[in-house]
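All protein chains of the complex are present and in place, except for one that has been dropped.
Chain naming follows the written order as A and B, and within any one chain the residues start at number 1.
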Amino acid sequence: MLYREAGQFKVSYAKDQQIFPIRQDRIALLAVAFAAFVLVPLFGNQYWLSAIFIPFLIFSLATLGLNILTGYAGQLSLGTAAFMAVGAFAAYNFILRVPGMPLLVAFILAGVCAAMVGIVFGLPSLRIKGFYLAVATLAAQFFVIWALVRVPWFSNYSSSGVITAQKMVMFGFVFDTPTKKYLLTLAIVTVLALAAKNLVRSSTGRAWMAVRDMDVAASVIGIRLIRTKLLAFAVSSFYCGVAGALFAFAYLGTVEPEAFTLDLSFRILFMVIIGGMGSILGSFLGAGFIVLLPTVLNVLVHKLNATLQSAFNWQLPPGITSNLELMVFGGLIIFFLIVEPHGLARLWQIGKEKLRLWPFPH
Amino acid sequence: MSFFFEVLIGGLLAGIMYSLVALGFVLIYKASGVFNFAQGAMIFFAALTFVGLLEADLNFWVAIGITMIAMVVLGLVTERVVLRPLVNQPQITLFMATIGLTFFIEGVTQMFWGSTPRALELGIRDQPFEWLMEKADLNVSQFDLFAAFVSAAMVTGLAIFFQKTRIGRALRAVADDHQAAMSIGIPLQQIWGIVWAVAGFVALVAGLLWGARNGVSFALTFVALKALPVLILGGFESVPGAIIGGLIIGAAEKLAEVYLGPFVGGGIESWVAYVIALVFLLFRPEGLFGEKHIDRV
Partner (left out) sequence: MSTEQRSGGEIVLKLDNISLAFGGVKALTDVSMDVREHEVRAIIGPNGAGKSSMLNVINGVYHPQQGTISFRGKVRRDMDTHDAAAQGIARTFQNIALFRGMSVLDNIMTGRNLKMRSSFIEQAIWFGRARREELDNRRKVEEVIDFLEIQHVRKTPVGRLPYGLQKRVELARALAAEPSMLLLDEPMAGMNVEEKQDMCRFILDVNEQYGTTIVLIEHDMGVVMDISDRVVVLDYGKKIGDGSPDDVRGNQAVIDAYLGVAH
């Protein structure tokens, strides 16, 4: 009864093209925005902000990037973490070496650097597809990390390539508390998410999806495959680069190239799959799911241990959580690929469709 | 000059071991068209199970036997639970499912046997082979030679199996066209069972050799990643290709590390194989022995 489109007529194409055409959705969105921008900073405790919300936002951004490349444009990539690394180290170097470099400009330039690296490693996509392309992106993953370690200039000649991100300062305002870092990250991610949504619903996004679905038909329509694919690599890597910069500046503080492992690339790919390929909302859902999962598992294991301890005087061996995590990740990937390849986003849509009819069954 | 040969031989020997890993991939790909990324996790599973059983004081051969059974079960369960439901999906989906499977198998393996790295003793030590040392002044590891010999034997055995036996022919038929194979009476389920059993055996041998060489730990899973450049060079469907590809990658990797490495700071082993594969992909995507695919419009 609550969630209906009845009575909401679109009297212009402009109205039909809104991101949230259903009024209830807009209200929900306002509520979420209010919660995110106002409630969380006011009431959120420091731990949740720094350990859950900030990484959630950062990974959502990286997942958005990978989703653009793999979900919308259909180019499989296993090198996401490498592009993040480029962003992190580029931002560090820009602020370090260019006096008076504004923070946001440094982030943007970091994204651009990542985009350029993305284009270079995306060039093979012009001749190869599918998991052959995945191998090319693996080359990117290993090469970039190696380069960041071996070329001491990147880490300002520190040992083993570790860098400490500088303080984030904008117009004299220092972002040092978790709350301030959270708000800055939230603002950046919101703007970029909106940009991504705009991109995918205009001709660029359609060109990407066309190339993904049937590239011969796309080229017959006049879509330039080279430009489209490379643009996907560029935009995707830009997003991953900015995410990497935020990863270093707003989350970890100190990073080394080895933090951007193949494992991280896989994790982000999992976020894309579980959240839903080819969905902006899905990127957030997937990232949230995977960021929260270890915490949830931890709590569950604790509770289980407490019960086991009192009942049988025996506990699960320590370290079981990390193995459980692997099993749950792997199992969920398989589950989603079999049952709902379009991920949580599709489940969400189905939920909304059911909600439209509620309380009627059909 | 002898140093060059030492490096070359070392590379070739490592290459044969890569071929062994690649072989596992080729088998599954030939039979079911699936690129089984989880092969690495299966190698890890085999090695760790074997070591675990040895630690439980079981006899060497009994341990191998039990591990072998476990591998076959693992393979059959994988085929049933993961691959069959996804049978008509695009290759990318199957590939990603095997990535998920990798994580799952890793989790299960470590949960069962623990995560501490172990050593695996096969009785052959990593020492220079005396005979070659004396005759040709070449420093070549005994263990490497042994591993290469075992790998070569397996690869040759499998190549013959595929080409000459009835079952091998049936496997090739299934790989080419499931429907057609079924229509001439080839029992698909049995064939797949056999394939996974053989792949499991290959994973076991690979696990033992690599485990003895590098120790049995989580990192063993990533040995499988090295197989990818080998497969690209050799073609995903070719057993001889896996051999040649492995040799080339192994040799190129070692030579590049020794001769080019010092100019760029070393450590290029981590990526040089992939870059070689990448360059190869740009000029000959189907590999040296693979089949060319032509898209019909």
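Operating definition for what follows: a residue touches a chain if its C-beta (ideal position, glycine included) is under 8 Å from a C-beta of that chain, and two chains touch if they have at least 3 such contacts.
Just so we're clear, the structure is a prediction, and the values are computed from it rather than from any experiment.
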item: Identified contact with the non-displayed chain, of A:241, A:278 or A:330; value: A:278
item: Options A:23, A:127 or A:224, residue touching the unrepresented chain; value: A:224
item: Among A:176, A:213, A:258 or A:353, residue touching the chain not depicted; value: A:213
item: Positions on subunit A where the hidden chain makes contact; value: 13-14, 17, 195-196, 198-199, 202-204, 206-207, 209-210, 212-214, 216-224, 231, 235, 278
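Basically, only the chains that are shown with their structure count from here on.
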item: Where subunit A and subunit B are represented by their mean Cα positions, the distance between them in whole Å; value: 33
item: Complex contacts: residues of subunit A adjacent to subunit B; value: 76, 124, 127-128, 130-132, 134-136, 138-139, 142-143, 145-146, 149-151, 216, 262, 266, 269-270, 273, 319-320, 322-334, 337-338, 341
item: Contact set on subunit B toward subunit A in their complex; value: 35, 81-82, 85-86, 89, 91-93, 95-97, 99-108, 110-111, 115, 222, 225, 228-229, 232, 264-268, 270-271, 274-275, 277-278, 281-282, 285, 295, 297
